[in-house]
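Provided herewith is a single structure, encoded as structure tokens, for subsequent inquiry.
For this depiction, one protein chain was excluded, whereas all remaining protein chains were kept in their positions.
Just so it is clear, A, B and C label the chains in written order, and each chain counts residues from 1 on its own.
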Amino acid sequence: MGRLHTEEMILNMGPQHPSTHGVLRLKLITDGEIVSHVEPVIGYLHRSFEKHAENLEYQMVSPFVDRADYIAAMNNGHAYAIAVEKMLGIELPPRVEYIRVIMAEFQRIASHLIAVGTFGLDVGGITPFIYCMRERELILDLFEMASGARLLYNYIWIGGLAHDLPAGWVEKAYEFLDEFDFHVEEYNRILTTNKIFIERTADVGVLPVEVAINYGVTGPNLRGSGIPFDVRKNQPYSFYDRFEWKVPVGEGAMGSVGDSWDRYMVRIEEMLESAKIIRQALDQLPAEGDVKAAIPKKIRPPKGAEIYSRYENPRGELGFYIRSDGTNIPTRVKMRSPAFSNISALNEISQGWMMSDVITILGSLDIVLGEIDR
Amino acid sequence: MADLIFWLFWGLTVASASIVAFSKNLIYAVFSLLGTFIGVAAMYIFLNADFVAVTQIVIYVGGILVLLIFGIMLTNRITQTVISESSFQKMFGLTVVFAVLIMVLIPVLGHTWTNGEPMAFQETIHQIGTLLFTDYILLFEVASILLLGALIGAATLARKER
Amino acid sequence: MIESMANWFLSLTWFPQMELASVKLLSVLLVGAGLFAFIAVNAIVLVYVERKVSAFMQVRLGPMRVGPYGTLQTVADALKLLLKEDIIPTLADSILFRVGPFIILISAIVAFAAIPFSPTVTAADMSIGLYYIVSISSIVVVGIVMSGWASNNKWSLYGAMRSAAQIVSYEIPVGLTLLAVVAMAGSLNMNEIIIAQGGSSNLFHWIPLPLPNWYMFNNPFLFIAFFMYIIGATAEINRTPFDLPESESELVAGFMTEYSGIRWALFFLSEYANFTLVAFLTAVVFMGGWQSPFETIFAAKTSLLVLLALALAWTGYVKTKANRLSIYPLAIIGLSTIAAWLFPGFAIWITEPGLFWIAMKVLSLIFLLMWFRWTFPRLRVDQLMYVSWKVLMPIALFNLIGVATWMWLTGEIQF
Partner (left out) sequence: MNYFKNIYIAISTLMTGMKLTLGYFVRPREYVTLQYPDEVWPIPERNIGTGELASYNVIRSKLHVDIDDCIGCKKCERACPVGCISIDVLKGDKGEDLGVTKNGTSIKLVVTKHQIDMSECMFCDLCTHPCPEDCIYMEADYRFERNDNKRKDVTVKERWRDRSTLIYDFAKIAQEDVDARTAKIEEENRLKAEEKEKAMAEKLAAAAAKQTAKADAEQTQNVKADVETTLFKTTEGGES
């Protein structure tokens, strides 16, 4: 059969599109349903966070850090606090560290719930999304109890926490953990093992290890490709070396290693691992301790001090580079956002797939535009 | 009622057929084929051929028309083409038309038409079925083999060469 | 009945001495209006039901504000859609853009003409009813492609293309499964197909079981055919898991992306009309249409007792397994059992064929399709085609041969 001449179609997906997870624009070059090139156009949510941070005192930056990745605000605050604390050389009371770990892992579960739910939405299942949101709501209740806010907490401060845990919080957290395994089982029943879901995700958008490393892909996406890299394990910060847990990696159970299903499954397993960490942290949590004891009165890192601090946020390695000139205002705050690196691999792994698969792959990468554009 | 509805469908057929013939926009021409096909199907019903009428819709609307629409819609150049000159080689065309007209008119005018009573409506499918499997079994089988060949051929063409 | 209505209507007008032809014409118009009214009301009710079903499955409440339990919500929505601005995009082909929705709607309405609502009520009891419905529903493709192309939007075009490819290719397995039934019944007439499903309630002709002699229980091949028809029909009416033409996560809204207001409402109307049509067709072809599941009064009474026992067992099972009391099925079946045993009128009523039974069947089928929609993810285009050509088609052909063999074995046909 001779080659038929076909014309390519340029398709603008977004910035107003139901499944670009925010205001992302994808320029697709398609041949029928087959996509030959994907160009993510970002910047629609740019709020000049880094420039902003150069005009604010160290503590004032932290609410803006929350707003970068609004789905994992607690993790971002934690990462920033750790970076500044390293510059100042602050020792934290154990209670603070434990509460931070608990909060960070709860936030990881909440973020992965969104990732799993919206991924289900991307492949067409509406009900799993609602179930995921239902459990996320319980975590948000816990956060609301502790910090007073439901989305942007500003709870983890440099040198401590905004508030101590209220009475009854720990019991409620245990209550959530006891029910959580059952709910994960529910997602498995309605989504993970569903044949249609497997057909849509397995073998789709395989992210080979080399490509992942070349693009700087981190987090569940890298682990989905079979590399057990996790900053929490490899360079433990906070108290992560005190807990028993494993790093889930993609095994290609339904297709090949590194496909969308693997990335999804890594998130499901990570939620269970996070639940394990929280349970251990709650068991070890010291009953007494002033959470504000180590908060410095004035934050003035020494002149010329600079730091790059790594952190594992739900989307991957979140890095903060901060340079000080000795005043109470940082000279430069650079945020290495994981989703930015992750989305850069989109073109490479979605070429040759269908338009529906591009959406699946995008959903499996789990991006947050607030973090990409900053 | 038969008269009024007949003329209704007659109008539909003729009007949409003339759009097909005279429209400068190919897309309009293709879509108005829908009216023509449905009108013709209605004519079959007036001729007591309900099975043929419904088959007309299935094959011509559900199959051929959709195929035509696909072909025209997905070919970028055709949809944008506006036929600038409505006709060319007018003399030759007129000659052909007149020749055909005369050929049709000779038997029509030569025939003595009688006005009979309209036939009572009766279902035809049983007869069609019986005939297909008795008298015309060979033709039926040949047609099925032809269609099967077409099916296999289409599948082969559409197969991806990876 | 309709003709007498038309006569009465004409007697009110200026020309009472109209000939028979206009009476017939008017009755045709009346039937059309009646079908349209049925479809409109049906869509309004079904939208509400679908919202509630989805809400309950998703642990939500659904509409609650307008009217008691939100029953008037869809009425309010319909009014809102009527009042909305009618937008036709500047670069759209305005003629085709306007015509498209009407073609879809008209084909949906016209197809209803052959549906038997009860033993006596069929708008057009034609000898080729089933074939007629199948053929009319293929016109929908043209409307969809028309409106998708006319919108001058790439997403709409994608939706239209997908829809056309989907409907055209699913017509084949659907046709083949229906063909098996037609072979079984020996007729294309809807009422005759229903009547053929009456009679002895013997499963597979040899084992007597308390099941009605519907085609889905008639023999194992038709049992498979029933489910295959449901799958194929789901694809033909573009519902999840086959809702690719309007998949909101990929194509925004598919071929109706650019539509708003009342034109969009027409799409919605025809979508639900097709939905109901498919449910009716399934009920007629596989579930005995307007026939009652109970053949005699005695059968009704004993079957209800059996059902009551089953419901009791279920309640006990749920109570021990999940420690919950599922009271509704027990209550409904218990009440009807008591009524059937105490009041002979009720027992007679439930054994009589009629609108009630076909409505029950249609409603449960509609619930099944809604259940599909709120559980499953969506297939991809090539997988959709895979299901059609490589799964449904071979099985449908196999079924067809199987049904023929079955008929030969049971002596229904002889060579």
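Structural remarks
In the analysis below, a contact is a pair of C-beta atoms (placed from the backbone, for glycine too) under 8 Å apart; a residue touches a chain by one contact, two chains touch by 3 or more.
Small disclaimer: the values here were computed from a predicted structure and weren't measured.
Taking every chain of the complex into account, the omitted one touches A, C. Of A:S147, A:T218 or A:Q280, it is A:S147 that touches the chain left out of the display. Listed residues A:P166, A:G326 or A:G352: the one in touch with the omitted chain is A:P166.
Listed for chain A, the residues touching the missing chain in the whole complex are 56, 59-64, 66-67, 127, 134, 137, 141, 144-149, 152, 154, 162-164, 166, 168, 186, 189-191, 193-196, 198.
Residues of chain C that touch the chain left out of view are 53, 56-61, 64-65, 324-326, 328, 371-372, 374-376, 391.
One rule holds in what follows: only the chains that are shown with their structure count from here on.
Chain C has the C-alpha centroid lying closest to the overall centroid of all protein C-alpha atoms shown. Across the assembly, chain A contributes no residue in contact with two or more other chains. Per the touch definition, chain C reaches chain B in the complex via residues 20-25, 28, 93, 95-96, 99, 103, 126-128, 131-132, 134-136, 138-139, 141-142, 145-146, 149, 157, 161, 164, 168, 171, 188.
Residues of chain A that touch chain C in their complex: 9, 11, 17-19, 33, 120-127, 130-131, 134, 190-191, 194, 196-197, 199-200, 354-357, 359.
Taken in their complex, chain C has these residues touching chain A: 54, 57-60, 154, 158, 240-241, 243-244, 247-250, 252, 374-383.
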